[in-house]
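A single protein chain has been omitted from the complex, and every remaining protein chain is retained in its original position.
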Amino acid sequence: MQAGIVSYGAYVPRYRISPGEIGRVWGTDGEAMGQGLNVLRKSVPSPDEDTITISTESLRTALVRGAIDPQQIGALYVGSESHPYAVKPTATVVAQAVGATPNLTAADFEFACKAGTAAIQTCLGLVGAEMIRYGVAIGTDTSQGAPGDALEYSASAGGAAFVIGREHVICRVLRTLSYTTDTPDFWRREGQKYPSHGGRFTGEPAYFRHVSEAARAIMEASGTTPKDYQHVVFHQPNGKFPQRVGKTLGFTEAQMRYGLVTPYIGNTYSGAALIGLANVLDHAGPKERILVVGYGSGAGSDAFDLETTDEIAKFDRSFGRPVQYYLDHGVALSYAVYAKFRGKIHMGGE
Amino acid sequence: MSIARFWRETPRRYNLGGSKCTNCNTVYFPPRSVCPECTHHRQSIEKMVPFQLSGEGEVLSYTVVHEPAEGFEMLVPYVLALVRTTEGPVLTGQVVDIEPEGIRIGLKVRATFRKLREEGKAGVIHYGYKFAPAEEADTTPVARSPAEPAPEPREPTRARA
Partner (left out) sequence: MREVAVLGVGQTKFGELWDRSFREIGIEAGLQALVDAKLSSADLGALYLGNMASGSLIDQEHIAPLILDYAGLVGRHLPAFRVEGGGASGALALHQGYLAVASGLYDYVVVGGAEKLTDVPDSAASAIASSAADHEWEVVFGATLPALWALIARRHMHRFGTTREELASVPVHDHAMAAKNPNAHYRNKLTLEQVLGAGPVAEPLGVLDCAPFSDGAAAVVLGPLEIARKHTEIPIRIAASQVASDTMALQHRKEFTTLASTEVAARRAFTQARRAPADVRVAEIHDAYSISALVALEDLGFVDKGRAGPEFASGKFGRGGPLTINPSGGLKAQGRPFGAVGVAQVVEIVRQLRGEAKDRQVADATLGLTHDVGGTGATSVVHLLERAS
């Protein structure tokens, strides 16, 4: 495949809350909950941040790093389940904010946590067919769990932008495929503020089945085994699921080291696998093979067989912050301020 | 509702599009159609061209606002600053991702993209520039995992708690 990743950028808001602090409010052992999920802390967006601003920040970083003229972007897709508007695209604001308008196509994608990887596949098609020069795929969320729900311990905010092109490719896409079924493990009905989920039903028949089937299928198609990959990135609704699915498939902790970011920032939903991939690319040298398997409830998995090129050695990552910065830094919030920031407090006059 | 009023300024508010007088090379933000610097200011008419600011700059003055402007209620207390951009124009804007104790004259900042205000729960959302510290040391402390012993709370953390 001629089309590949030519640049990328990630952004995670600066505020954090720990499972212990959340549990303190709901009378549960939050620390134990955090250990069970392998989530040490999760990111929280500032009240002036949303999927539009996070997407814009990550794309601006990607455009500067790749020295890409925004007017050469032919398609821009933002995958998210927390678009600020139910009707009115996130993608148009982002396109305007990076100076990509007006000669491009733009749309919002929604497929639970895999809308961003679906956007990458779409861009690969358009760029590969030479319909456009650059395609932008962004996965971002400012996801919310209902107060007190298990999801609240992990649902966080962040995003990553990937520019797909044919020139100066830093990471080739050798193959991509998907595994999709109708599986109602997690959903949010129109007009509902918080999502609902099937509890333990989100495990075996949903996450594990789709991720492992997609991983096996792509390795079979590529004629590879886990040993052929330096890095593997799975969708990571918590820190435990990806570790378990990786072990089952035969991957080692070392291969998952950079791709697993949820323990430090929480589950950024559409951003999760993509921020993991961004962290891998932050550390990767030339000719390193990467397996990425995203997952979105509802349900489906997008798998990517990737290999970095010699170009990555020349790639200037100095603009913007590396993912590691976001994993290491943050300002702790109390639950009260977190509730205010996330709009969980009923204000007068509403 | 002031949709069109916001919308028509989006090139400036989103992207810091200013103007430059090709007669005297002074840069303006927001863009001007006539140059106030040119002695005979008619010299500049039709000589003002679009000019893009980089968004990098330095704090000239600041205040920590406790009685907010409309749309900034959830951010109190917030830092507002006069920022001199590297290209020359001075902008008024919020400095985000910093605790009030960290702001100082001379701080290097860069433009960031944030929500400015919402027209109520059902109305449009307005976006535009704010500023954030440009250097890591000026922004965010190291995150602490729950397993680590709790340090004495820093002033900024307490301010938010």
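Letters are used for the chains, namely A and B, taken in the order the chains are written, and counting of residues starts over at 1 for each.
Everything below uses one rule, namely that a residue touches a chain if its C-beta (ideal position, glycine included) is under 8 Å from a C-beta of that chain, and two chains touch if they have at least 3 such contacts.
None of these values were measured; they are calculated from a predicted model.
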Omitted chain - touching chains that are shown: B
Residues of chain B (touch criterion as defined above) contacting the omitted chain: 5, 9, 13, 30, 60-72, 75, 77-78, 80-82, 89-94, 100, 105, 116-117, 126, 128-130
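Everything that follows uses one rule, which is that only the chains that are shown with their structure count from here on.
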Geometric centre distance via CA averages, chain B-chain A, whole Å: 28
Residues of chain A that touch chain B when the two form their complex: 14-16, 18-20, 31, 34, 40-41, 46-50, 52-53, 56-57, 60, 84-85, 88, 93, 96-97, 99, 264, 321, 325, 327-334, 336-337, 340-341, 350
Chain B residues touching chain A - in the complex, by the definition given at the top: 10, 14-15, 74-75, 96-97, 99, 112-116, 121, 124-125, 127, 130, 136, 139-147, 156-157, 160-161
